[in-house]
Every structure is written in C-alpha cells, then in structure tokens.
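Every protein chain but one is kept in place in this view of the complex.
All chains are identified by letter, namely A, B, C and D, in their written order; residue positions are counted from 1 within each chain.
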Amino acid sequence: MDPQFLLIQATSGFTMAMILFLVASGLTLLFGVVNVFNFAHGSFYMIGAYLAYTCVSVLGFNFWASLVLAGLGAGVFGMLMESIFLRRIYGRAEEAGFQILLTYSFILIIDDLVKLVWGTEYKSISRPPGFSGAVELFGVLVPTYNLAIIALGLIVAVAAWLLLSRTRAGRIARATAIDREMLSTLGVNVPLTLTVVFGVATALGGLAGALAAPLRSVTPGAGIEVIIDSLIVVVLGGMGNFWGAFLGAIILGEVNAFAVAFVADWASLFSFIVMIVVLIFKPQGLFSPAKVRKA
Amino acid sequence: MDFKREFKTLVPALVGFLFFAVLPAVRTSDYQLTIASNTIIWALFAMSFNMLFGMTGMLSFGQALYFGLGGYFVGLLVCHLGAGWFVPAVFLGVLGAGALSLIVGPMVLRLTGVYFTILTLAFAQLGWGIVVKWYDFTNGDDGIQGIIPPGVLGNKVTYYYFCFFLVSLSLWLLWRISLSPFGLILRCVRQNPDRVRFLGRRVKRNQLRIYVLSSMFTALAGALMAGVDNSVSTEMWHWTTSGEVILMCILGGIGQFYGPFAGAVLMILIEDMVGARTEMWSMVIGIIMLVMVLAFPKGVVGEFANLAARLTKKSGGMEVGLGTNTRS
Amino acid sequence: QEKVIKIGALYPMTGRAGLYGLDSVAAMEMAIAEINAKGGAAGYKLDALYTDSKVKPDYAVHVAKRYIEEDKVNFLFGTVSSGVALAVTEVSKQYKKIFIGTDAAATELTVDNLQPYYFRVSNDTFQSMAAGALYLKGMQAKKPWKKIAFIGPDYAYGHSQWNELRYNLDKLGVKYEVVGEHWPKLAQPDYTPFITTILNQKPDILVAGFWGGDTVAFIKQALPYGLFDKMLYFHPDAGGNYELMSAMGDELPNGLILGARHYNNWPETEGNKAFVDDFHKHTGRYPSYCAEAAYEGIYAIAKAVEKVGNPDDTEALVKAFEGMKLKMPEDPDGFTSYIDPASHQIVQVQAIGVTEPNDKFPPAKKMLGQWKVFKAEDLMPPKDFIEAHTKK
Amino acid sequence: MEPILVVDGIEKSFGGLRVTDKVGFDVYPGELKAIIGPNGAGKTTLFNLLSGHLSPDAGRIRFLGREIAGMRTQDIVALGMGRAFQITSIFQEETVLDNIRVACLSKLNQTRIFLRPTRSHKRATDKTFQILESLKLEKFAYRPAFELAHGDQKLLDIGIALALEPKLLLLDEPTSGMSPEERVLTRELIRELWAQFNLALLFIEHDMDTVFGLAQKVLVLQQGAVLVEGTPEEIQNNPQVVTAYLGEEL
Partner (left out) sequence: MDTILEARGLNTYYGRSHILFDIDLSVEEGETVCLMGRNGAGKTTTFRSLMGLTPPRNGMVVLRGRDCTKLPPYKKARIGMGLVPEDRRVFGPFTVRENLELGKIPGRNGGWNLEAVYEHFPVLGRFADRFAGTLSGGEQQMLAIARALMGNPDVLMLDEPSEGLSPVIVGTLKELILRLKEAKTTILLSEQNIRFAMAVSNRAVVIDKGHVVYTGGIEEFRANESVHKRYLAV
C-alpha cells in the first residue's frame, strides 16, 4: 500500500474526527458529566447552522463573528429550554425516561420552528475568506478550513478538560450528577449550575453546527442525523470523559476513513461494528469512569 | 388482599378485551379496523418492551431488531416460498427472534446502564444496516410488498381476529408472568440486583430470560404487522422504531402494567389525528408530549390510577400498577 | 351537493425531504386551482387531502388506507421516497384505487412491482441512466475517457442508478474501467475520506448518485481538494435539481454535468416559463424538479375524469390513463409526453446540461446550459431488462 | 463438634492498602459471635469476603466442609449462608410480604415458575407469614417496603436472610440508626430468632450494650487483623481493646 495514501486517509479521518468530537462535546458534557440526556442535542446543532446562515448570508456579518453569535444563540435558546421546561422534571422518579421524552419533544418542536423560520430550502454558506483553499503538509493536501476545525477541536478539548478537572466550577458540575440536593446544602445554586451547563453544552452544539455549515447543506432534519454518531462517540470514550470522547471520535473517524478506502462496500456499517467490538471488550468504554465501591 | 389487588387490574383488562373483541361488529368503517389492528399489535410490542424496561429496568434501545426480524421472517418466507408459509413464518419468526436474542443477549447483558442501552442500539442498527445493504436477499430499503395472508386470513376481519387472539394470548401470558415468582424476581432485579444475588439467584440469567421472552413477543408483533400492512420495510428495524416504543411506554406510564397499552393507543390515535389535520404535526405532537410530561408525570394510566385512588380515598387504590409500583 | 374528485396526497413535509414534498404540494394546489377555476373536470371539482408521509412506509400505508376507507378518495397521489411508493402501490393494488406516482423513481414500480392501478408521470432512474449512458458514449467520441468511479448513497436508489447506468453503457457497447465504487450512507455528513480515496483512484469520470442535500455537502467538501479540476463530475439523475444551484450560489463550480427530471430554464417553451413563473408567484421561490410532475399529475387526473365522465369507474379510468398524452412543461416543442400503456410509465424526452453562470433564477448564481437532449423512446427499459427483472 | 465456618489466614488489599490481614477464626453451630472494631477496621470487608462479594487475595474459608473462597455469592448462599446488610438492602417498591416471599421462593427454587401467580404458592406464602410473625411485621404485610420506618426495614432485611434458611447468618450493624428503645427490642428479637431458627450468628455492631448483651464470643478487629477473641468479660477488661476501641465511658 502506498504510504502516502495511508497518510492522506489518516488525515481525512482526523478531520472527520474533529467535527465528530465538536458535535459530541456538548453531549458529553451533559450526558456524561451532569447526567442529563439531551436527545435534542442535534436540534441545537441545526439551530447553530441556521443562525450562522442568517448571520453570514442574510445579515452579512463576518464569518467568525457569526460563529460566535450562532453558538451564543443556540446556548441562550438551550438555557431557555432548560429553565422553562427541563428543570421541572429534575428529581422525579424515572427522571431519565422523562428526560428522553421531554427532549424528544424538543426535537419535534424545533424541527417545525426551524421550518417556520427558515423554510425548507437548502441553505449553505461559503467558507470564510482565506479558508477556501488547501495547503500541502508533508505532501498531503489539507483544506485550510479543515485545519481550522482541527485547531478548534483541540482547543475545545483542552479547554473543557481544564475547566472540568481543574476548576471549582467544573467540579461542581460533575457533582451535580451525583447528588444535587446535597450540593445545594453546600451553597451551590444547583438549578443555575444546570442551566449554565445546559447552555454551554447547547452552545457547543450550536457552534459545531455553525462550523460545519460551510461543509454541509443546512437542511431541516439535520439534527436527527448527528445524534446517533454523537452518542457513539460519547459512549465509546467512556461517559463524561472528555479525552475519552476525543479518542472515541478519532477512532471512529479513522476507522471510517480506512473502511472507505479498503472495504468500501461495507463502510456504512463500520461505526456500529466498532462500537460493538469496543464495548464487548471494554464494557465501560475506552476510558472507564472511576470505579467506586457502593458506600 | 392479594386477590383483590389482582381483581382491580383485571377490570380494565376485561373492558379492553371486550372493546376490541366487539369492535369489528360495531365499527363504522374498515379503517377503524386497521387502526385497531395497529393499536393492538403496537400494544403488544410496547407491553413486551415494558417487561424489559418497566419491570426489569433494562432500557433496550434496540427492540426494533426483533420487531423487524419478525416482520421480515414473514415477508421473506412469503415472498420466496409463497403465501402458504404465512402462518408458519409467524411462528418461525418468533423462534428466530428467540435464537437471535440468545446470541445477542449474553453480549449486551455484559453491560449495564447507558452502556447496555447503547450497545442494544448498536446491534439493532447493525441489523438495520445489513437489511438495507443485503439488497439481493432482503430487497433493501425498497421493502417487501405483497404479503397477503392466505385463505380466510386474507379477509380483514378474520385477520383482525387472528391478531386479536394471538395478542390477547400474549398479553395474558405477560400478565401471568408479571404475577408469577419469575415476575417478582425480575422486579427485584431492577430494584436491587445485589440483593437478588444474595438470594442465590443469578441476575444475568434472569435478565437473559426476560430479554429472550420479550424479544419473542416483539417478533410476534412484527410478524403480525406484516399482515396488516401487506408489506414490510426497513423502517421496522430502524432506531426510530425502538424510540417510538419507548415513548409509548413512558407516555402511558412506565410503572403501570397497562401503561404501555394506553401509550400505544394514545400515540397511534394522536399520530393519526394530528397527521391528518396539519402538516405541522411535528410541533403539535411535540407540544402534546411536552404538556403530558410536565402535567402528567406518571403517564396516563398512572395519573388515572391516582385520580381514582383520590376519589375512592383508599390508599389501596395506589396499588393498581401491577407491573411495578413506582415510588410516589 | 357539489361533485368532487378527491385526491389523497402523501408527501414528506418535514426533514430533509420536506422541500420536495412542499414543492409538490404547492404545485398540486396550483393545478387544482387552475382546473377548478375553469369549472373542474366533467363537472367535478378537484379536492386534495395532504398528509405528511414522514418517509415511513408503514405510516404511509396507514394513511393510504385512511384515505380510501374514511375519506373515500378517488385517487392516491404522490410520494417522494420509493420505499413509501412501493408500500403504497401495494395498498392501491389491494383496494383497486388508482395511484398516481409523481416522483419516486425506483424502476421496479413500473417493472417488477407494476400493478394495474399505478401510473407514473415522472421519469424513473432507468430513463435518467439511459440518457446518462448516451451522454457518456457521446463524450467518449470527443474526449476519450476510460476510468470511471461511482459514489452514491448506500440504499436501493443509489445502487439502482449504478446498475442501470452500467447496464446501459454495456448495451451501448461503451468500453470503460471501474476504478472505484463508494457507498456513503444516506445523509452522510462527512465525505472527506471518500474524497481522498477517489482522488487516489484517479478516475476520468466520477459518476454521482447523491440525493438531496448530500450533493451540496459532497461538492463543498471536494472543492478545496480540486477534485473538479482533476475529473469530470457527472450526476445524471438528481444532480441538476434547482435546490443545489440555489443553495450553492457562486460556489458551484462550472463544468459539472448534471441532470434532473425537470429544469426551470429548459426547455425555453411558453409552457415551461408559465409554469415556473406561476410557481414563483405562488410561493416566492423557484420550484425544484418534483413540482412539475405533481402539477402534471393533477392535470392527468382531470383529463382522465373528463374522458370517463366520472371519477368512480376505476377500470375505465385505467383505460383512460393508458396511452394518455400529456403536454408537460418539460416537453420541448414538437414533443408530447405520453403514458406507455404497457408499463404505465410516462415516456419523456430527457436533457442533460452543464453548469454555467446564470443569475436569472435567484438565489442561484449558476444554472445548467449547453444542453444535450435525448429522444424519449431511446430511454425506455428494453424487453430483456424487463424480463430479467420480472422473472426475479 | 465441628465448626461450620473456618476462616484461615485470609488477606485482602485495595491498591496498597491492606484491609484484611491474615484473619482467622471459627464459628460453631449455634454460636452467637460479635465482631467489633474501630471504623475502617475491615469488618464489612470481612463479611464481603465471607459472602463472596469479594474474593480474598490469600487464605482459606471453609463453610460446611466446602472451600468457598472465591466462590460466587449465589452459590455460597445456596450452601446456607445468609446476610443482612449495613445499609439496608431490601426491595423498596415491593410489599413487605413479597420481600420475604421472594426469598422463600428462591429457597424453594421456584423462581423460574412464570405462569402460576405468586399468591398460589402456598408453601412459600405460609413460610413467609411465619417469618413475618417472628419479626412482628405481619401488620405491614401489604405495605410497600419503603413506607416502613428505618428500624423495621432493618428487620425486614434480616427476614429476607432468614427466609433462605441459613445455617450461618451474618448481620452488619443490625441496630444502627435505632432508638435505644428499638435497640432493646431488636436485641431480644435477634435472640429469639437465633433460638427459633437454630442459627449460628455472626454480627458486627458498634453498640456495646448489644454486643455484650447478646454475644457469647467477641472477635475484635483492628487495622484488618484480629486483635483478640474472647468472651464478653475478657474483651471488656482487655486493656488493648479499651484503648483501641471502647475508649473511656462517656
């Protein structure tokens, strides 16, 4: 096999992985860290993409500013959703089931809202100026925009990890998954914390959607398509582990890249096969969350 | 006391049974028959799923695997070997699902919690992928059409009664299971698996048993569905199908034996009525769901039971749920 | 009491396919309004019911039965997805209710699974691929090519396109070498690994069979790699859809060879202009390919009822459809589409064009031009193809 | 008389921390033995080793003549070891009746039966009521377990263990969280059960009144190792035990 081609595929896989990671990062934060499952994560991805479209193509804003605005917009929308609806079901028996149901209803509602606001035509935005070409690195052609995505993926991974493991805020966020009531007696405003985390997670989703918009078509229903892949990434890496999700995304990306090149016929099944294999051999994902004796 | 409790759960069952039994006679259009067939079949799917989720606490996101398998056994056998194979195919599908779940079960049961959920999802999606890909054999996402039950079963009313009989029988079985020592052990597995081990019982073994049983009933539902629609499609295998059955259960009330039944009825009626009236069905259904979740946290049946309990002012009224008594 | 012809339409109205469904519905409404304004058909007014098929065959079956049994429709109508159409055609057969197909392009619908009550007023993948094969053959004469690769969604639609294209190429005696086949899943978000693999395979021609927004995603992602300079992008079935042009604007490269089942700028006949302009007036946007067939499907119904005199005599209606001539917006001057009595498939001229700058249909900045037009009769599946399929 | 349980030099470490250090002792049929020791001495861990929740790194455990170190919990239970937990371990949503009945059915090996309702299993039900009576819980039979007061839940936990007809019963802090009044009652109840069911009883306890009022022998653990074993009097007067564990009177 041509080693140059292997390198090329590996690079493709890595780009793919970074977008996967960016999309999944918000879900990891919610599902893995604070133990809230947001089925509608993909819908915020979609909102981010549409907001970016509006900012860039309709309002004529600068692309990078639009990215930030789209992320913020999705985040604010997420915080509203959380504080108006989701908050009401915390602490109920069978909460997890209700989270699924409630956030599923968000998917349905947001789908139609998007249709009402933006119509059903496909939208798309161009890559930002200066990022439409490609550069050669070690003989491999890499689109500059993909490099930007890789950089952003790395930044998000490092930032999230630092934030979660090194700051009080991160520790508090993780503790909400364990015992919200106890935490509140320690002076932590738990509802606010959850709203903020939800906001950050949906902002990450929105940011990912905005970032992916120049590479994809922005269409209704775009949300449902990313949710399964995100779930795979989150679980593959081990719940709530940012580096795990990072690695999970890379594995998924690379396996896909090489499957496309060498077993093209079955490439579309590989995500599931990888997950089955990993989970059967490492039942808690690649990075196991800390094992703890039941007190 | 024991008996009184059971009796209470029998009343709604009898009412439901009678309603669906006489429906063909009192219906005003054939379509109502179609809806009724759909409802009872999905109810079977939902209630067998509830044996896993509500009763044993195993949230499988991959029951579509068995629903699809049941449907495709019928579809493929009828398509390749002829309509005469319809009835045998239904039962072969059930056996096939039993066999498959015996293989998949031990693998997914190695995991617990979300990992279990996601692994079941992965297996089901793999099944879906294979069915879509294996075009020559399965017809891919074109699906299989022309699945006409043979002989008298070709008549809609007879076919309805055929389904009605099998569904009633299955539900009766599920009900008996929920009352039986086996059912009791399953509920205990959900609440406190460690302690079950300390009763000298094997947790995984019991989980596997109900996984297999539930999958077989699910396959039966899938097989019967093929005869109602006269066609099967890859949609049956898709994760959205697994999702739908979960939603039905939650909507109806997870902790309630009849919850999933009510959930199935509601979901199908809502989908039908809303879908017929507005292209914005998605938002309308979304809002209905949102309101249900916020206002009726115990599901339709649970809330109804609560109301009944409050009216009769007897604490015993709380115990209507037989499958599982969720904590208040 | 008013006499009505009831039509039960099934189209996707949400999600990725929603665009096609809603365009079709808009076109149906347009046609119905026009016909009713002129007094209807044989004294009957047209009336349509619309339900979102959700692209779910089982749900669509359910709705079709409701249409027939509760709403007492005279015709079933629509569907974008072939899976849905195949399930609904089964209902149509059982209930002996005529089903007018306006979009779903699976060849089986009029070959393997043909039943007496199904008629299709848009072309199928076979016709597109036959035209595509003729195009490729013509090209080989001018600018020799040999290596060909395919990329298309991993489901029946993608696979049929590739099979039918190769069937037609072989039948035409075209010599070619397949250097790669790629099957991303439908709605694959990321094509990067496919793109790098294809570049590595160095085909002369890349045949694409994408559907919907996937075309946009692929082209956008392939651009920085310079893929379109290194090979010819050839996408004869749904590549020329207007929504691609409108979504991509300036970014769409010139020189892609694309086909669609209807174009807003071809043929430049009065009929087509009128249809496109009316649609634009009606909705504020230009139509995608599927609108035209939905529009014409309504006219076909009106015409059949006109001939039979009532919408209830199904068998007579079937006869009326068989061989019916329909002057469609997509018919160039001098040709009239007709429904082939044997296959119930509409027989039409097919054109394939090349992307070039053109801003007459905003927001698109590029449209197709440099048309090559293929004769309708050359595009129909030949006997051996039909026999091979129906035997299966 | 042969001992029913022989523990011989078992060890267990977590990471670098040795939690059980060459522990050895015997339990004879019908014996009533207490295990005491400072918090973190490894008492619960010792129980976990005996009951198969953990397997020892070294050493042997013989129960009724069988080597059980490393055996699975359910098999050890089947041999005749019962256990109630430090943190009550019951089936919260089931009725009190079913909590015990499920154990009786397990003992009778009838949990695979799936078509005959539980209520028609007369043998199990009768036995259940007998146990409920012994525990004085029969008035709560049809109440879900979570409605019971803490102390009653602890009793129920013991009841579940009893239903398995153990030869040896392990109780981890049976009276913790109880009021003095309940403690006295529970102590009496345990003694009655012990006599009635003809058990060997091994219990962990921090309440000295219970320990010294109930036990025939006391085993003291400290930092994972056996400090001393002896009769209540010997232990009470052992200076080592007094400094390490009992402390001065409050």
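The working rule: contacts are C-beta pairs under 8 Å (C-beta built on N, C-alpha and C of every residue); 3 or more make two chains touch, one makes a residue touch a chain.
What you are looking at is a predicted structure, and each value in this text was computed from that prediction instead of being measured.
A.B. asks: For the full complex, can you list every visible chain touched by the one that's not shown?
C.D. replies: Every shown chain touched by the left-out chain: A, D.
A.B. asks: Out of A:Val188, A:Ile228 or A:Ile280, which is the one that touches the chain we can't see?
C.D. replies: A:Val188
A.B. asks: Just name the one of D:Ala58, D:Leu115 or D:Ala149 that touches the chain not displayed here.
C.D. replies: Candidates D:Ala58, D:Leu115 or D:Ala149; residue touching the omitted chain: D:Ala149.
A.B. asks: For chain A, which residues reach the chain that was dropped from this view?
C.D. replies: Here the touching residues of chain A are 168, 171-172, 174-175, 178-179, 181-190, 289-290, 292-295.
A.B. asks: List the residues of chain D that touch the chain left out of this view.
C.D. replies: Touch set of chain D with respect to the missing chain: 14, 36-41, 44, 86, 149-151, 173, 176-182, 206, 208, 244-248, 250.
Rule of thumb we're sticking to: only the chains that are shown with their structure count from here on.
A.B. asks: Which whole number of Å gives the spacing of the CA centres of chain A and chain B?
C.D. replies: Computed from C-alpha means, the inter-chain centre distance equals 32 Å.
A.B. asks: Which residues does chain A have that touch at least 2 chains other than itself?
C.D. replies: 111-112, 265, 268
A.B. asks: Two or more other chains touching the same residue: where does that happen in chain B?
C.D. replies: Where chain B meets two or more other chains at a single residue, that happens at 133, 194, 282, 326-327.
A.B. asks: Chain contact graph: line, ring, star, complete or other?
C.D. replies: Topology of the interface graph: other, matching no listed pattern.
A.B. asks: Can you tell me which positions in chain B touch chain C when the two form their complex?
C.D. replies: Contacts found on chain B: 29-31, 34-35, 38, 132-133, 135, 139-143, 145-146, 148, 225, 229-231, 233-236, 271-272, 275-276, 279, 281-282.
A.B. asks: For the complex, give me every residue of chain A touching chain C.
C.D. replies: 2, 5, 8-9, 11-13, 15-16, 19-20, 111-112, 115, 119-124, 126-127, 132-134, 141, 143-146, 212, 214-217, 219-222, 224-226, 229, 256-258, 260-261, 264-265, 267-268
A.B. asks: Would you tell me which residues of chain B are touching chain D in their complex?
C.D. replies: Residues in contact with chain D: 1-3, 6, 173, 176-177, 179-185, 187-188, 191-192, 194-195, 197-202, 206, 209, 324-327.
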